[in-house]
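Notes follow once the structure below has been shown.
Yeah, one chain of the complex is gone here, protein chain that is, but the others are all in their spots.
Going by the order they are written in, the chains are A and B; count residues from 1 in each one.
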Amino acid sequence: MLTVGLLMLTLLILATVLIPLFVQIDAFSISAATKLQPPSWSHPLGTDELGRDQMSRLVVGANISLRIAFAATALTAIFGISLGMVSGQYPIADIIISQISDSLLIFPGVVLAIMILAALGPSEVNVVIAVFVLYVPRVIRTVRAAVIEYRGADFVMAARSLGASDLRVLALHIFPRAIGPIMVQLSLGFSSAILVEAGLSFLGLGAPPPAPTWGGMISGAREFIRTAPWMMIAPGAIITYAVVSLNFIGDGLRDMLDPRSHSVGR
Amino acid sequence: MMQDISSTNTVGSVLDVRGLTIGFRRRAGHVRVIRNVDLTVNQSEIVGLVGESGSGKSIFARAVLGTLPTQAEVLEGQIAFDGHDLLHMPRQQLQRLRGDRIALVPQEPMTSLNPSLRIGRQLTEVLEVHRPEMQSMARVERAIEMLDLVGMKFPRERLAQYPHQLSGGLRQRVAIAMALICGRVELLIADEPTTALDVTIQAQILDLFVRLQSVQKMSVLLITHDLGVIAQTVQRVGVMYAGEIVEMAGVEDLFAAPLHPYTRGLLDSLPRPDDAAHKSHLPSIAGAIPSPTATHHGCTFADRCSFRVELCQRLAPELEPAGKGRFVRCFRWKELAERFVRVDVAS
Partner (left out) sequence: MIGPSQPLLRTVGLRKSYRLRNGGVTREIAAVDDVSISVTPGETLAIVGESGCGKSTLAKLITQLEPPDSGEIVFDGLPVATRSRRERLAFRRDIQMIFQDPYGSLTPHFRVGTLVAEPLRIHRLATAATLRQRVAEILDSVGLAPEIASRFPHELSGGQRQRVSIARAIATRPRLIVCDEPVSALDVSVRSQIVNLLLDLQRDLGLSYLFISHDLALVNHIGDTICVMYLGRIVEQAPAAAFFAAPRHPYSRALIASSPFPDPRRRNTAPAVHGEVEVGAVSGGCKFRNRCPLALPKCSEIDPPLRHIALDHHVACHRAEEMAG
């Protein structure tokens, strides 16, 4: 499962990168003459109501989505891991961090994201911030739980009695044991980032037009669903594809980590 | 219809195991964890099975009870309980025997006791299964009687408690009560029953075993790695190493004059209450226990044996009779017995 997901994701990224090298990508030119055309050789995925090439728009949209998801996940990883470690190790910091983190978790994801974008205004950067705020509490909790779990372990006590500093213990002894659950969280977070971005764009809160976001494309395709169904199918399919591939990766990682799924000989 | 193979058994034996070989299924074949084990437990006898990790002693217990893990398979041999073949017994019959006439006291009472059920409920449940004709009131009274028998104070009040409210020693008493509650136990298998307990509590539990055994006239198979426990409790001992029985003897004979180099090495390595040897080196057995997957020709103990000769690495010795009901698996046992006389511990 993990390999399938990785393969799928790799294909997506490669396609995003390689297609523009071989085919003329033009996501922005408007042409009344070519509007609402079904898939053909010159426009493999058809055109939209402004005559723009769907495939080009998808590829640029992929760029946007992947960029945002990647940035958000990277930020989440950096802050989530460090705050989670500090929270797990120092009780006073824990109270502050956990309170903030838990109160963020109370809000339903979409609502929180909308609130943030309504406050900050629609832009790519703000979407990254919104997704980050949504996901960092989860990573903090996962890391914090791992630190608390391992704090009393013999090998951690042994390291401390050798004279290892808190930082050394956290970074070298505890963190590697927590990598598994963290990776699962991050890969699922990545897939959620894509979905959240698509949702926000659908509502018009994402990167503003003429940016060809996947969500925006679906939104725009609603009007033409009977006359030009290809306008909605393509972005819908690609979102599904991306999310499924990342879920496969997340599930695959989780299965790999589950000790019960290993065949133990004893 | 239980297959009666009593004609091939020792008369009067409660448990008779012959040539038992058990392997774990692996991709490349079977890994043998028990090889050609013979063991007999007679009526009203306490037999000890001593061995370290990898000796196969726990798998042996599970084989007798019929609770082997799914990847384990009996490759050869027979297990007879009171003359009845346990290995080919239909599942339902085996379940009727288990808990009623063959019982287990395991190492970790926390795993044999259901943490979410009260003690009383777990005790009466055993009776519900095996003595369905008993009335509910009678079951409760019997449970109280058993708790009293195993030395628990305030048995009636204990019925309402949960396992986590009891200490390790008390939980183990409950486990023993559960094992014996049906009152028809002929063979009690105790697998490391006191390993997790403090030494003063261990002494109480071992004493309980001995008393119960003589009162209930049942046979006990006590499995442990602790030679002290063996010395204090059993009548006959089997020593297991890497899946085989390497020595079998009466307990006094074994400690006074061990015949197998492994037994000898184990006993010699125990610290002695002898002032002159204070802080001196303890004799030790070199090397480590072999992994069951390692293929070997010859004697499994040869690599660690200070008395090995070329023959030992070429051929595997059989279990030979050594007089007085003793058995040894060693080519050189006779000459070694003559050469060494063990220092008398009690002097």
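As a convention for this text, contacts are C-beta pairs under 8 Å (C-beta built on N, C-alpha and C of every residue); 3 or more make two chains touch, one makes a residue touch a chain.
The shown structure was predicted, so the numbers you read here are calculated from the model rather than taken from an experiment.
Trainee: Can you list the shown chains that the omitted chain is in contact with?
Mentor: Over the full assembly, the chain not pictured touches A, B.
Trainee: Of the residues listed, B:Glu73, B:Glu157, B:Glu252 or B:Glu318, which one is in contact with the missing chain?
Mentor: B:Glu252
Trainee: Of the residues listed, B:Gly265, B:Pro292 or B:Pro317, which one is in contact with the missing chain?
Mentor: That would be B:Gly265, which touches the missing chain.
Trainee: Which residue, B:Gln202, B:Ser219 or B:Thr300, contacts the hidden chain when the whole complex is considered?
Mentor: The single option touching the absent chain is B:Gln202.
Trainee: With the missing chain put back, which residues of chain A would touch it? List them for me.
Mentor: Where chain A meets the chain not shown: residues 153-155, 157-165, 168, 172-173, 176-177.
Trainee: Which parts of chain B are in contact with the chain that was left out?
Mentor: 52-53, 167-170, 198-204, 206-207, 225-232, 251-252, 255, 262, 265-267, 269-273, 275, 277-286, 288-289, 304, 345-346
Simple rule for what comes next: only the chains that are shown with their structure count from here on.
Trainee: If you average the CA atoms of chain A and of chain B, how many Å lie between those two points?
Mentor: Taking the mean C-alpha position of each chain, the two centres sit 56 Å apart.
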